[in-house]
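Up next, chain A:
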Amino acid sequence: MTELLEVSGLCTEFTTAAGTIRAVDGISLSVRKGETLGIVGESGCGKSITSLSIMQLLPKRISRIAAGQIRFEGRDMLEMPVKEVRGIRGNRIAMIFQEPMTSLNPVFKIGRQISESARFHLKLSKKEADERAVEMLRKVGIPRPEKIAQQYAHQLSGGMRQRVMIAMAMVCSPQLLIADEPTTALDVTIQAQILDLMRELQQTEGMSILMITHDLGVVAEMCDRVVIMYAGQIVEEADVATLFNKPLHPYTQGLLASLPQLAGENDRLTSIPGQVPNPANLPSGCRFAPRCPAAVDRCWAERPELLEIRPGHSCRCLLQQEEVS
Partner candidate 1 sequence: MIPALLGIIVITFILSRVLPGDPAIMLAGEQAPEETVNKIRQDMGLDKPLYIQFFSYFGQLFQGNIGYAYHTGHSVASDLATRFPATLELTLASILIAILVAIPVGIIAATRKESILDHISRVFSLIGACVPIFWLGLMFIYIFYSILGWAPAPMGRISGDLNPPSHITGLYVLDSILSGDLIALKSSIVHLVLPAICLSTGTMAIVARMTRSSMLEVVDQDFVRTARAKGLKESAVIYKHALVNALIPTLTVLGLQFGYLMGGAVITETIFSWPGIGGYVTDSILAADYAPIQAFTLVSAILYCGINLAVDLIYGLIDPRIRYE
Partner candidate 2 sequence: ANPQTPAATSAAEGTAAPAAAAKPFLTVAYSEGGTTLDPAEANDLTSDTLVLAAYDQLVTYGIKSDNGANIANTEDIKPMLAESWEVSGDNTVYTFKLKPGVKFQSGNPVDAAAVVYSLERVAKSSSGSFLYGMAAIKTVTAKDDSTVEIALTNANHNFLQILAMYTFSIVDKKTVEAEGPDYLKTNAAGSGPFTLEKWDPATEAVFTPNEDYWQGAPKLGKVTMKFTKEASNRVLLLNKGDVDMAIEIPPKDVDSLKSNSNLTVASNASNRILYFAMNNKVKPFGNEKVRQAINYAIPYDELLTGVMYGQAKQMKSSVASNTPGFSDAGYVYEHNLDKAKALLKEAGYEKGFTFDFTLGSGFDDWEDDAVLIQAELAKIGVTMNINKLARAQFLEQQKTKNLTAYISKWTSFVNDPGYHLGFLMYGKGSSNYNNYQNAEVDKLWEQANTETDAAKRAELYKQAQEIITTEAPWAYLYEYNRIVGMSNKISGYAFYPDEVIRFYPLSVQE
């Protein structure tokens, strides 16, 4: 297997009034060529920070990558000069964001915003770039792309904007697309359209996708492999079928159980009690221990490691690891 992106031991810290917060704490993951990796987790668990760390788009003054490596096609992006990172960013790794409403510049025409990266990275002439922008719009299924290219963001609906974002990301045919909750702000019917589009593009362009979401349904439909995050760490990693069928980590199990099912019956939801811990004040042992129904004394004292329990299935749980060994 060829690893396109390999993140290892990534730690990202924030300086806040309350002290230094480690928002991402030792994340290791890899995205292979052509696959879709999902990152799932509750709000604030560090999904976005992980993706911004990869893109090196963190707010500079208050955050820093404290440790780790981010290898893209074998080269550590953290060691590269800024210029090279820029050459990768938007060109070979592209990103789309959660908020299609605010992620487009309100004062520039759609066409220009799309052609911008083409001109910058592919050194196309203005005319070529403009044509390419229209072509991209057509590709993402926007009707009358010539006309839309001349419009502004506020004239488009949310779904259209997200298509534009995708077009913008795809303009340089990136190897990797990082999608940070690309459909959370959209209605289900529109979400279905966008997800279809992404799948289609992946097949035709052969790119890899790093899909960040908190919606397990989206994961089930889109991803090949899944990483579950909890409080800045990965707690479980597996291919999608395994994860849904045989989840190991109590958090994953709880998450799946708490979902109201559209298909099938549910009289009462199983909920995970308590709430996500404050990143400034994490439990000393397993971070999930306070909410874990199965937690034993050990869980409060020891910090579990992420270990591969079965081939391709890792889990950060002392109990599971015990069971296996």
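Candidate entries met the following condition: all candidates are chains of the complex that A comes from, given by their letters.
Basically, a residue touches a chain if its C-beta (ideal position, glycine included) is under 8 Å from a C-beta of that chain, and two chains touch if they have at least 3 such contacts; residues count from 1.
The model shown is predicted, which means the values in this text are computed figures rather than measured ones.
Of the numbered chains 1 or 2, all belong to the complex, but just one touches chain A: 1.
For chain A in complex with candidate 1, the residues that touch the partner chain are 55, 57, 61, 85-91, 94-95, 97, 99, 102-108, 116-117, 120-121, 152, 154-155, 165, 168.
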